[in-house]
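This is the structure I want to talk about, given as structure tokens.
Removed from the display is one protein chain of the complex; every other protein chain stays in position.
Going in written order, the chains are labelled A and B, and every chain counts its residues from 1.
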Amino acid sequence: MAFLELVNVRKSFGASVAVENFNLAVERGEFVSFLGPSGCGKTTTLRMVAGFEKPTAGRIVIDGVDVTDTPPNRRNIGMVFQSYALFPNMTVADNIGFGLKIARRPADEIRARVEELLRIIHMSEFGRRYPYQLSGGQQQRVALARALAIQPKLLLLDEPLSALDAKIRASLRQEIREIQRQLGITTIYVTHDQEEAMALSDRIVVMSRGRIEQIGTPFEVYNFPATRFVASFVGTLNLLQATVVDAAIGLVSVEGQSIRVARPLTQHRSGDAVSLALRPELIALDGQINSEVNRLSGTVEDVTFLGSIVRVRVRLSANKLHFDLFNNPQLRPPQPGSLITVQFAPEACLVLGEDASPAHPMSASAAQAA
Amino acid sequence: MAPLTQTKTGRATVEPRAFSWTWLGVAPFFLFVAAFLIWPTLSIIAQSFLDQDRRLTLRNILELGRPFIVSSYVYSLQLSAVTAIGGGILGGLLAYAITIGGLPRPLRDAVLSFSGVASNFAGVPLAFAFIATLGQLGVVTQWLRSVGISLYPAFSLYSFWGLSIVYIYFQIPLMVLIMAPAFEGMRREWREAAESLGATSWHYWRYIGLPILLPSILGTMVLLFGNAFGAHATAFQLTGGGSQGNVVTILIGAQISSDALANPGLGNALALGMIIIMGVCIGLYTWLQRLSARWLRS
Partner (left out) sequence: MLKRFWPWFWFTVGAMYFLVPLYATFDFSLRARRGELSFAAYANVLNDIKFVESFWFSFQTALATIVISALVIVPTAYWVQLRLPRLRPVIEFFTLLPFVVPAVVLVFSLARTYSRTPLTDSREGLWVLLIGSYVILSFPYMYRAVDTGLRSINIHDLTEAAQSLGAGWFTILARVIFPNVYTALLSGAFITFAIVMGEFTIAALLAQPAFGPYMNRLASSRVYEPSALAIISFALTWAAIAAIQWIGQGAQARVAGPR
């Protein structure tokens, strides 16, 4: 049985529904991220797990115990807030030791544990400082240590890095992940940054408008998005208007150029209007892939130098297409205005229905892969 | 207005051309403050060390030791302390109730704007409001009599406790006005973080809520203390003024209008004592403010 279970959880504020039909099972020691756009209900769900909000309906079970009606101070859950929420009147050491003090643990045990945690977060010399004497990144590390001090069953982090600048964000997220692995603590991590979710998680829960769109490993969510929403939210995606030519053999056409996809289009009929989704990094200049390939030709419209990558925008006639080249000082990048042909494998193609229906050939393989 | 004199000099460039010219811009303000506040106050302070022939003396200061003056200072200090603490506690609880107590938002707005009015309530209107309430024929007095409790003759609105009750009327709203923002500055996450670490409501207030708020609470109470200590109109109205055994402000007021006390130097010394006490209040208040501002900066 899973360590944390949310069963048919629903939360409404008055007439508006924030979270609906939420079912999730998290294994012991697992690192799960909630990913979704602003207002999709990530925080609300997390706060229900922590006990700050009571579900309108449904159950929350931790380690086999139904905690739906347990107040937050008896759930033994560590929580890290976006705004750090360190107690401003206490030193770093007192902040970290607060939970143990409340639990009336002996003073030397508290001292030892605080020192150990300070070492874990690499802040041993900072124990006597006050929060206002720390940088944002340091404050968030202290907040993490404070949450871990009580040896919680579950660690919840609500966008812990979003108030920090990019450099610290990257290093701190690695640190969080290492500490989590080291302690083997079951963790839920809320973010709206898909790169962060990918880098950290064992599994990602993609949410939209209060509902779960997909649960899967970063690999699955990125390569085999279950819905049109997931496909467009996670990573950059080219969406080309296409028409099904032959559903049985998986043939579509984009502005008259025919494209072969890897599988038969079981959910579509010939003549249907569909979207063809392509990741920019799976598209190459013509001639670089030698197996069976699709080709598209158009005019180079714009070339953006992004450092290690050069992103090229190609205009067909109605559609636009981005693709990436690795930077190479020996090769001149394509010039705007020139004609160009790109190629990509049939396996790179996702066919999405016109509405938000979770219908395309790859979802079948995703299910098989899982 | 000095800025006008700058029309020619300061126009060509945005940088101050000459140090001295720039300072002229604030001259009107300082002239005004000097003429109507600093010079008179300093001269009173200086004069309290001078006798009638302008010779240095400590006699005026020593005169402050006269029993009726000492008792008057003691009376004022006690009154200020009692109303600062009473008004501070009641006002603090009210501020708590309307902010993080979770009462409906319109109540908060109503109490705050009412407090803006009531904190300026003093003198005749305030005195008569309480005469109509707790005077011999007051509404509350009569109501209490009807349930068998007679306030009089044990109680009098003109006594220490009567005056305290009246003062608290303007102390509560001042406390509310200053403390409401402080309560609103208490972040919800602090409470939630504490709860997730196992703290109960008591733990939260004991270790986090009160320690964070304490400097503001004490500082505001010090301000209330000064507010009561400097109050004149209400006491004058209720006690008739001029009589002995009264608050210090009335003694000082009496020094202007009459020559009740033969020695003019004494009035200066009275004022000096008052300025010192108020100065200590503001100093204490500033220090406590800084204490709480330090924490809340992050």
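In this section, a contact is a pair of C-beta atoms (placed from the backbone, for glycine too) under 8 Å apart; a residue touches a chain by one contact, two chains touch by 3 or more.
Owing to the predicted nature of the structure, the values given are computational and were not obtained by experimental measurement.
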| item | value |
| --- | --- |
| Left-out chain, listing which of the shown chains it touches | B |
| Touching residue (missing chain; options B:A84, B:I172, B:L213 or B:L288) | B:I172 |
| On chain B, residues whose C-beta touches the chain left out of the figure | 1-4, 6-7, 10-11, 14, 16, 22-23, 25-26, 28-30, 32-33, 35-41, 43-44, 47, 90-91, 93-94, 96-98, 101-103, 107, 111, 113-114, 116-118, 120-130, 132-133, 138-140, 168-169, 172-173, 176, 223, 226, 229-233, 236-237, 249, 252-253, 255-257, 264, 267-268, 271, 274-275, 278-279, 281-282 |
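In the analysis below, only the chains that are shown with their structure count from here on.
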| item | value |
| --- | --- |
| Geometric centre distance via CA averages, chain B-chain A, whole Å | 56 |
| Residues on chain A engaged by chain B in the complex (per definition of touch) | 50-52, 71-79, 81, 83, 85-90, 98-99, 101-103, 130-132, 134, 139, 143, 146-147, 149-150 |
| Chain A contact footprint on chain B (complex, rising order) | 187, 189-190, 192-200, 203, 207-208, 211-212, 294-298 |
